[in-house]
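With one protein chain held back, the other chains of the complex are shown just where they sit.
Per-chain residue numbering starts at 1, and chain names A, B and C are given in the order in which the chains are listed.
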Amino acid sequence: MPFEHTSERRIEFSETDMAGLVHFSNYFRYMETAERDFFEACGLDLINSKPGFVVGWPRMRADCRFSAPLRFGDTIQIHLAVKAVKDRAIEYQFRIFRKNPDGTRTQAAKGGFTTMFTMLDPDNGMLRSLDLPPEIRAGIQPAPPDALKRPADL
Amino acid sequence: MPFEHTSERRIEFSETDMAGLVHFSNYFRYMETAERDFFEACGLDLINSKPGFVVGWPRMRADCRFSAPLRFGDTIQIHLAVKAVKDRAIEYQFRIFRKNPDGTRTQAAKGGFTTMFTMLDPDNGMLRSLDLPPEIRAGIQPAPPDALKRPADL
Amino acid sequence: MPFEHTSERRIEFSETDMAGLVHFSNYFRYMETAERDFFEACGLDLINSKPGFVVGWPRMRADCRFSAPLRFGDTIQIHLAVKAVKDRAIEYQFRIFRKNPDGTRTQAAKGGFTTMFTMLDPDNGMLRSLDLPPEIRAGIQPAPPDALKRPADL
Partner (left out) sequence: MPFEHTSERRIEFSETDMAGLVHFSNYFRYMETAERDFFEACGLDLINSKPGFVVGWPRMRADCRFSAPLRFGDTIQIHLAVKAVKDRAIEYQFRIFRKNPDGTRTQAAKGGFTTMFTMLDPDNGMLRSLDLPPEIRAGIQPAPPDALKRPADL
């Protein structure tokens, strides 16, 4: 059962700020890219939205440590690992790597978020947490300790 | 009946790019700020969203000419003027001014967008244009030619 | 000599808004992705930045017409065509297509921007336009009328 995924993308000009580096808020958007790709690789729908009934994954917490700057044009790899599967939530770890011209890669950030399975109550517009549905329980699993520690492969 | 509005805001660090200037896509977001404030000043709801029934204003077109750069920390004024009220759409003109330390202001951009009154069809998820509702017809009007041409007052 | 380019990317969750569609300001960011890829395909540097000397391409104007909504998870193609090469500026046309599950594609937007070759004056922080350098003149050319009109190939 899948517990990790690596996505790759380029840094866009609009993601930089006047310091010449990627704005730190965008690292959290990069994490989301890997989350979507992970769900797709698992054959699961991340968002299940029909008019009048929206099920989604609001974030309960997020954190990131930044260890190397990212710049316009860099190619990055975002490694997702499932840290924990709770009754109503999933906890992810992400590591972001910059691919260097010489073929090596540099870890640029390590972080994570916890995301709660939730529906929008049609009566009052409030969020209500739900137990993870069976297809998600059956589709993903926590990463073994090694997968959280070892550098993801290129 | 109202036909113009001026909003004021600061430029955020996250809105700059590595050229040290505000990224041009953000000018369109500034226009939206003035649109929201204009609707509020008119006592109208910009978004009318109940579960299963969403009415909104997708944009049909947008344009902008950039005449002076904006930088982190600048205070800007965004002047909205209603250019035309159509059966199912509203056309806006926006001018964005940078407030200078000496009390003058510099026009940084002029642009606009046309926005269509629309509902999301609950059956198929498609957008369907609607006639403007009476409260909007009664609440706003096109700006007289002068208001489109004259520099907005500080 | 190159005069067009097609880039492909996915729509991110963070690019949607509460209407469930891609926020219109992001279409301009998609155009930039194709501009960067076009320069790379031509072997040219889009940004030439050394400390104390920054050369870039601020936008003089931008516009877009939106003809079909884009949603989270869509795969889009962004077709760039060089509309005009001026002394100090380049004018681009962009068309954005959504790839449909059945293999067809739908035009979602058509727009463009004009971008001026500029350096940042180290003495006063002002932008100064410059003649296009020879490597850019030699590296790109305006698209023939057909390339601006015909649907870009998948």
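For this structure, a couple of remarks:
Throughout what follows, a residue touches a chain if its C-beta (ideal position, glycine included) is under 8 Å from a C-beta of that chain, and two chains touch if they have at least 3 such contacts.
Here the structure is a predicted model, which is why all the values come from computation and not from measurement.
Between the chain not shown and the residues A:A19, A:A84 or A:L130, the one that touches is A:A19.
With the whole complex as reference, residues 10, 12-14, 20, 29, 32-33, 36, 46-47, 49, 72-73 of chain B touch the missing chain. Against the chain not shown here, chain C presents residues 13-14, 16-21, 23, 25, 51-54, 71-72, 120, 122, 125. Counting over the whole complex, chain A has residues 18-21, 24-26, 28-29, 47, 49, 54, 56, 58-66, 69, 113, 120, 127 touching the chain that is not drawn.
Here is the rule we use: only the chains that are shown with their structure count from here on.
Shared numbers divided by all numbers used gives the overlap of an interface; between chain A and chain B this overlap exceeds half, so the copies present the same residues.
Taking the mean of all protein Cα atoms as the centre, the chain whose own Cα mean lies nearest is C.
Averaged C-alpha coordinates put the centre of chain A at 28 Å from the centre of chain C.
If you average the CA atoms of chain B and of chain C, the two centres end up 24 Å from each other. Averaging Cα coordinates per chain places chain A and chain B 33 Å apart.
Residue numbers of chain B whose C-beta contacts span two or more other chains: 18-21, 25, 54, 120.
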